[in-house]
Structures are given as C-alpha cells and as structure tokens.
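Okay, structure first, notes after.
All protein chains but one are shown at their positions in the complex.
This part shows subunit A:
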Amino acid sequence: MAGVALENWVERIRDPKIECMSRDEMADLQSKRLVDVVKRVYENVDFYRKKMQQRGVEPGDIKSIEDIEKLPFTTKEDLKNNYPFGLLAIPMKDVVRVQGTSGTTGKLTIAPYSQKDVEVWGECVARGLTMAGLTNEDIIHVCYGYGLFTGGMGLDYGAKALGATAIPMSAGNTKRQMMCMEDLGATAFACTPSYALYLAESIQEAGLVDHMKIKAGIHGAEPWTEEMRKKIESILHINCFDIYGLCEITGPGVAQDCIHKAGLHVHADYFYPEVLNPATHEKCADGETGELVFTTLAKEAMPLLRYRTKDLTSIDHSPCECGRTLPRISKFTGRTDDMKVIRGVNVFPTQVETALLSMGGVVAPHYMMIVDREDNMDVLTVMVEVDERVFSDEIRKLDALRNKIGAVLKQALGISVRVKLVEPKSIQRSEGKAVRVIDNRKL
C-alpha cells in the first residue's frame, strides 16, 4: 500500500555525476574505456586478436568511441565456439564467479566475473534500485532464482551495494513467499513479471494486500506489456520497474526504466549500446528499430566487443525528465532469431531438436513449440509426431513415451514442458526455414 503517484515522486539518483553527465563528457569516458578494453582483449584473447587482424585493425586505430564501427562483432555462436573459457581476458585465478544461461544447443553460455566485475554489476543494479526509489532502509524480497541464472545473484549484489536488506527467497512456493513478504516486512520485491502478477493475484486472493509494505517491484528477464505492469501496480498499489540485462554482458542491471517509463536507461559508462540495422549493420537513427549491440567498456574477465544481442529495440539519446542523460532503449519489440523467453528462461528451438535427437531415434525430429500464457504463467507445449518406430498398441506405453520425452526436454531446457503426441505429418512441413515456434502470448 505504498505506490507513489508521479506528482509526489521524489527522484533519487545514485551517481548523478555519471548518470546525468553531458553527452560530451560521457563520450570522453567511453572513449577512454574503449581504448583500454580493446587493448586488453587484443593482448589477452586470441579470438579477438585474430578477428581484428583479419579486419586489419590494431588497437592503435581505436582512439575514440566513434571508432567502434571498425571493431568486429561478437555473436552467441562465437561464445559457443569458445566455450567455456576461450574468451577469458584474465587468468582463471582472478575469476571469482561464473554465471550461465542457456546456449542455442545443449551447452550453456558462460559468463565469468572478476572481483571488480561483480562490484560493477552490483553498482549497476543499485543504480536501478535507486531509480525505483529504494534506499539502504529498504527490505528487498528477491524471488528470482538463485543459481547459475543471473537474476537472483544480480539483485542480491544490487541490494548489497545499496546497503539494503536482501531476502534471498529464490523462486517457487508462493505461500511461503507471501508469508515471508508479510512477516519480514519486505518493501520491494524482484522477480519475473509473470511471476510478479501471479504473486500479486495470490496476495489479493488471500486478502493480504493491506498486510504488505511493498512499494516497488523490479521485474525483467522476460518480455512484458504495459498492461501487465498496470495490473501488478493496481493490485498491489505499487510502482513497477522494468529491468533488463543479459548474462553475457553482466546480468540484470544493464538497463532499467525510471518512474517516467520512457524507456530503459542504459548504464552506458559500462555497457556501450549501438542499435544497428540487422541486415546492413548500419547505425539506426534515434527512434529507429534495429538490433541492440553491446560493448562492455570496463569488464575484466570476459569483455565483449560489439556483442549482438539479437534483441530488437530503438534508442533515444535525449535527456529524460528524471534528470538522467543515460541513453534509453525502448521496450523490446522482438528478436532477430527464434529464441523465446519462457518463465525467464531462454529457450531455442534448436535445444528441443538436440534433446529429441539425443533420444537415439526414439522420436522423429518433427516438432512444434507452442508458447501460451495461462493464468499469467508461460506454458510451453511441444508437439511431437508419433511414428512407426515408437507407436505402441498400448496407452501406458505411449504415456510412458510422453513422460520420457517430457523429462528429457525438462532436463535440456530447465523448464517443465507439456508434451503432446500428434499424428505423423500433422506438423506442417515448410519450404526453407521451418517454423518451429508459435507464440500465442500477447506481448
């Protein structure tokens, strides 16, 4: 019961010197950091040295942030080919932490951190928590998963940097979440937007809205709509904020929106954003949609040059009403690939294919993924064709097959999957690139 109307909002800025810097000063800082990071990767990472040599670029050619266009791109495929530590720019002994996320096939995408990387991560999340009006007096209930996934640890580091109290709940067990939220007096909570809505409705159904001290929700790791935001805000009478990040770059806290909801402020002193036409790689004008590309300007363990996120967005460099000059990216409009974010987890059709093929020819590799949102929770159904090799005359054997496919997919994707057995040839065969995913979520 503590939502704040815009007219009563008091804006707090954690690092006004950086967050409200003039564009020229920011460009100077970015230039200085770019020169440094390029030098570090050229000296320490074979992959980048070779790529730069192929393009005929030397560290000396990079004098300012404007020169970034001379640098090579990095793709998720490059991370896969250099799995797990091929892109490391520091000795392994200086790596203090590793996080990970799903790769396009069975292997993870790994993100190593130095001590300083962890501190920068926490600092960026703390800037976001401050944007959400939180201070060291707040109690932050973190129901993002703790583990390799960056959600839980990211918010935890942010709360620590802010000096707030972190309650590391992790995901699941809604009753227990509500009990702790009420008993421990949480003033903010952080989780995926779909879980936030589910939790909000559970709190409402239990008649506990008035018992809660929550004033802010920090939500991200999956796409969500303004309608969802309004719904969570109106049920709990709070302000909700959209946090963005990706494990390869640092995790949550790469960008977040402020009370004005005018796009997500990118911490561009650490993560330099470019929005490029995905086909021509030319720079998009402000407001024009293109692929978001990040260069980590200060990362030590695994700096990435021009990492192609495959997220589609537009950028706005004009100052925000909140006073920040950090560039803002719009809510994401889609992807350049067929990755889906389901319950906060990245899912690629290729993972499903690899998992089905790993069953040793038990099932045909003809499948279709259908993503729905039921009761505000994402549900993934995978349709698998039954063929002569697996068809049994007995229901129990078909049920066992379905359960086995379900278990294999759950293991591969990290989320539970509904398996639906369908008649052969009933999944549409398409010419050229097969359509493997139907997303029925209205995002």
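As a working rule, a contact is a pair of C-beta atoms (placed from the backbone, for glycine too) under 8 Å apart; a residue touches a chain by one contact, two chains touch by 3 or more; residues count from 1.
As a convention for this text, contacts and distances are computed from a predicted model.
**Q** One chain of this complex is not shown here; going by its UniProt record, which of these names is it: "Iron ABC transporter permease", "Protocatechuate 3,4-dioxygenase subunit alpha", "Energy-coupling factor transport system ATP-binding protein" or "ACT domain-containing protein"?
**A** Cross-referencing UniProt, the chain left out corresponds to "ACT domain-containing protein".
**Q** Which of these touches the unseen chain: A:L148, A:I235, A:V422 or A:V435?
**A** A:V422
**Q** Could you list which residues of subunit A touch the chain missing from the display?
**A** Subunit A touches the missing chain through residues 386-388, 391-395, 398-399, 420-426.
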